[in-house]
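Missing here is one protein chain; the remaining ones are kept as they sit in the complex.
And now, subunit A:
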Amino acid sequence: MAAAAARWNHVWVGTDTGILKGVNLQRKQAANFTASGQPRREEAVSALCWGAGGETQILVGCADGTVKHFSTEEGRFQGQRQCPGGEGTFRGLAQVDGTLITCVDSGILRVWHDKDREASSDPLLELRVGPGVCRMRQDPARPHIVATGGKENALKVWDLQGSEEPLFRAKNVRNDWLDLRVPIWDQDIQFLPESQKLVTCTGYHQVRVYDPASPQRRPVLEATYGEYPLTAMTLTPEGNSVIVGNTHGQLAEIDLRQGRLLGCLKGLAGSVRGLQCHPSKPLLASCGLDRVLRIHRIRNPRGLEHKVYLKSQLNCLLLSGRDNWEDEPQEPQEPNKVPSEDTETDELWASLEAAAKRKLPDWEQTQGVLQARRRKKKRPGSTSS
């Protein structure tokens, strides 16, 4: 039951205890999924990304260096692969053209062939990005371009099909008014749509916009917010502003055209670990160390929509980008069908007596297969809609 309903979950959250939680906001239910059936702290989820084929598969990066495949259609883990190399947890996970891109804390970025049956094959490509990576992000428009950044590790944009040198290497801002070097700590990176620009948020509470197309390697725009490190960032649907969260649980929307603060969102009590906006609706999902998943409405009016208490500390989240928030347009029809078929079988039971005992189970099994086939046929139709 939970497995069948898994594809209607709106938000998928990864926790510190290794559990993947699927939350259905319409039904207000949360379901736990684990690979081994028991929560294990060694499998703490550190990165999540959608797999190939729309939003039917999720790639879960765990702290022990494995990447697990989870199918939302079936609601269970399908397989895993070891991605060894480098120390530290996964800081970024992406997939392109049947290959898997992983980046770990110590700066080793590897591209793997995505046949999860093979336990450990050598990586197709390996890049050393520099130690202390905090985030690796893939450009949604050009999937073979990735950006990395971290603590004392400046922003670099890499082309995985190109050379070993980065496409763009950001330069640090000028020395401050005391002539001291400004430290670098890029915590989160986002690619702005319809341009080559990137936005980063730093641990020194700055939000910076870089433009590789312009001759200057220094940030084009810099804005500051608050006094605490900014840990997560997401783009709003219109693309003119970003929403950032810091270690105190403060969420703010910052306009990128002027570098102004547009407004704040309240409610979180702990450090923000994951933020994602819906691509078309004005909804923002946020999760953090206070163990609560919150959905905020960003405009008209700005406020909290849903709040779900999930018992473990939440590390990262994936918000489903589908348009119809209501689930199961087909399922109400199926229960109607099942009773009618039951009445048919009842009649059969009545007509076929003891002589047909062997045949009846076969008949029911074929009925079940037919239903499953019907369901399977419907699935491609439902996900595409």
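Note that in this section a contact is a pair of C-beta atoms (placed from the backbone, for glycine too) under 8 Å apart; a residue touches a chain by one contact, two chains touch by 3 or more; residues count from 1.
One rule holds in what follows: contacts and distances are computed from a predicted model.
UniProt lists the omitted chain of the complex under the protein name "Ribosome production factor 1" (options: "Ribosome production factor 1", "LSM complex subunit LSM3", "Nuclear pore complex protein Nup85" or "NADH dehydrogenase [ubiquinone] 1 alpha subcomplex subunit 5").
Between the chain not shown and the residues A:46, A:80 or A:231, the one that touches is A:231.
Across A:24, A:46, A:190 or A:312, the residue that sits in touch with the chain not pictured is A:312.
Within subunit A, the residues in touch with the undisplayed chain are 16-17, 19, 32, 38-39, 41, 203, 227-229, 231, 247-249, 266-267, 269-271, 289-291, 309, 311-313.
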